[in-house]
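One chain of protein is taken out of this complex; the other chains stay put.
Entry: chain A
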């Protein structure tokens, strides 16, 4: 028998430390040998380890221009047990957010000012999304089939109890008919098995399509994804520029759903430091992305476009969503922040910022300068 087998006891952590010399993501910037050594032997109560947290960042070195997060949480406790890694990552990603900072949650849609008059000649559609995690279960990188199925059952029960404008139906990915699938694709509601290695390397596509599905109301203005990248992704949307209405429906729907989960002692994961707990540290806080598809062919080619967006605390994406290009001068414009400001504050920034940019577009159409309109940093 072999004499030189692995000795019992773990090898020194230097042997285990990943080679991050070619990496460009938040995890790689923060993970030193000291931090690795300190956290390497810890586990959350469900058995999630540091190596699990960072695997996606080790496997995906990143891009010189796009800074990905490079780590995920396997459960609520990950953010506590691995604070020495995740706090600096959070600070980096969320504009200097400190471990002692408190996050404000405000889902009172009446606190939003305006937002019902964005010009529909420019603003083609409005949308608000967020994510929610169900307390007491581990997250998509780590959860078992049994846990995922219970999350699905709980979600179906909660959603099926909604009525009025929220009355709707659940479509499990596993048993969807061809006709239902076609319709959901045509409505731009259907989500696919993740192919991005950022997600697959974190184990989020395991057992696909078991326990996954889509729920939407009859009006097709309120939609919930079950067990994709988070336990729940909640989306409110409609054509045109009435962001106020979209946000109202978002807040009301979310609160109704939360009440039902709370009745079963399985409320949403939330704490006063990190707000809503989600799989990716980039979505902590509100987890909210509120945005519009807006026609800005002139403004988008203006040399100050990027600067304007930065000052307005907004970001642009293509109309296919994250990592896509704009088509025909139409951009997806949404809030850049997630943590450290409330839902109302973030949607307010979108509403005010988009209104301003549409006015700028109109000025540029008339051949006028927009220099006096350039905003101060928000």
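Simple rule for what comes next: a contact is a pair of C-beta atoms (placed from the backbone, for glycine too) under 8 Å apart; a residue touches a chain by one contact, two chains touch by 3 or more; residues count from 1.
Assume contacts and distances are computed from a predicted model.
The unshown chain of the complex is recorded in UniProt as "Creatine kinase S-type, mitochondrial", chosen from "Sodium/potassium-transporting ATPase subunit beta", "AP-1 complex subunit gamma-1", "Creatine kinase S-type, mitochondrial" or "General transcription and DNA repair factor IIH helicase subunit XPD". Interface note: of A:59, A:245 or A:359, the residue touching the hidden chain in the full complex is A:59.
If you put the hidden chain back, the residue from A:105, A:183, A:200 or A:242 that touches it is A:200.
Residue-wise, the contact with the chain that is not shown comes from A:147, picked out of A:147, A:332 or A:345. When the full complex is taken into account, the listed residue touching the unshown chain is A:210, out of A:210, A:258 or A:359. Residues 2-6, 11, 15-19, 51, 55, 58-59, 137, 144-147, 149-150, 153-154, 157, 174, 200-201, 205-208, 210, 264-266 of chain A touch the missing chain (whole complex, contact as defined above).
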